[in-house]
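This report refers to the structure that appears directly beneath it.
Shown here: the complex without one of its protein chains, the others still in place.
Right, subunit A next:
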Amino acid sequence: MMRISKPGFMTSVQDLGRVGYRHYGVPVSGACDSIAAKRVNALLENSSSDAVLECTMFGPEINFEADTFLAISGADMQAFLNDEKLEMNKVYAVNEGSTLSCGNIEKGLRAYIGIRGGIHTPEVLGSRSFYFPVTEKGQLAKGDGLAFDPSTQYEPKVLKISSSDLYREIDLTAYPGPEFEILSEASRKQLLESPFTISKDFDRMACRLAETLDPHSHKLITSATLPGSVQYTPAGQVMVLTRDGQTTGGYPRILQLDERSLCILAQKRAGDTIRFNFRENSLSN
């Protein structure tokens, strides 16, 4: 067991998401920065879909009740294993009785703690990703225990990998959304050429951008939305749906981000700048 003694700001168990239940209204969920989750699993020679801990803003304190190996990837997070200061993207052996104490996350927003073999919380609808109320909890609380298979006999092939430069990027690759053509010429120009600021309304469901486009009165019959869909409200607000975003919506979908751009966005904070790097699709609309 891993026992949570301090939960941190917002810590949850995440894998690569709950696929196949969108038509029942179940969001995909999964690690906001899937690239970092995959990196930490690769370092531990886990399956890429093994469950890891997603830490936001500042990390948790965890007591290990069995031996294992751990690594941390994603944004830089201060972390100590007992008295030893940990480096990012490096494998460490953890002895039974050890305490991992995490602090602030810098140069990004989300860090991922992986352990050898992954975290074995119960699978619900094919995934361990937290999403309340599909799973019992949406985030970890003090005293929670997380199961895993203890591991002592393991010699990592690679001990350390270099940090990712992903978090310095500000360009989000965006394809036209189904309602792209409703944009006025001025709004289209603003959307594709001006920088945007991340507002404080940014969580696992959606990210609202601070700048607005022209108001509009285009009505849409409820239709599907995806993580990375950029919605345009009648008041002109621009919202990017993220991993726990609703599966359907009634606002025009003006852009669609790709997976890598969702990961870049996942590491932004309120006040940070992004730009949309527009690309046409191969399929002509």
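Operating definition for what follows: contacts are C-beta pairs under 8 Å (C-beta built on N, C-alpha and C of every residue); 3 or more make two chains touch, one makes a residue touch a chain; residues count from 1.
Going forward, contacts and distances are computed from a predicted model.
Participant: Report the protein name recorded by UniProt for the chain absent from the figure; options are "ATP-binding cassette domain-containing protein", "Inhibitor of KinA", "Gluconate 2-dehydrogenase subunit 3 family protein" or "HupE/UreJ family protein".
Facilitator: "Inhibitor of KinA"
Participant: Looking at the full complex, which residue from A:Ala42, A:Val124 or A:Ala210 touches the chain that isn't shown here?
Facilitator: A:Val124
Participant: Quick one: say which of A:Ala37, A:Val134 or A:Leu172 touches the chain that got left out.
Facilitator: Of the listed residues, the one touching the omitted chain is A:Val134.
Participant: Given the contact definition stated above, which residue among A:Gly8, A:Gly228 or A:Pro252 touches the chain not shown here?
Facilitator: The single option touching the absent chain is A:Gly228.
Participant: Could you please point out the subunit A residues that touch the chain left off the display?
Facilitator: 19-27, 124-125, 133-135, 175-178, 221-224, 226, 228-229, 246-249, 253, 256-259, 281-283, 285
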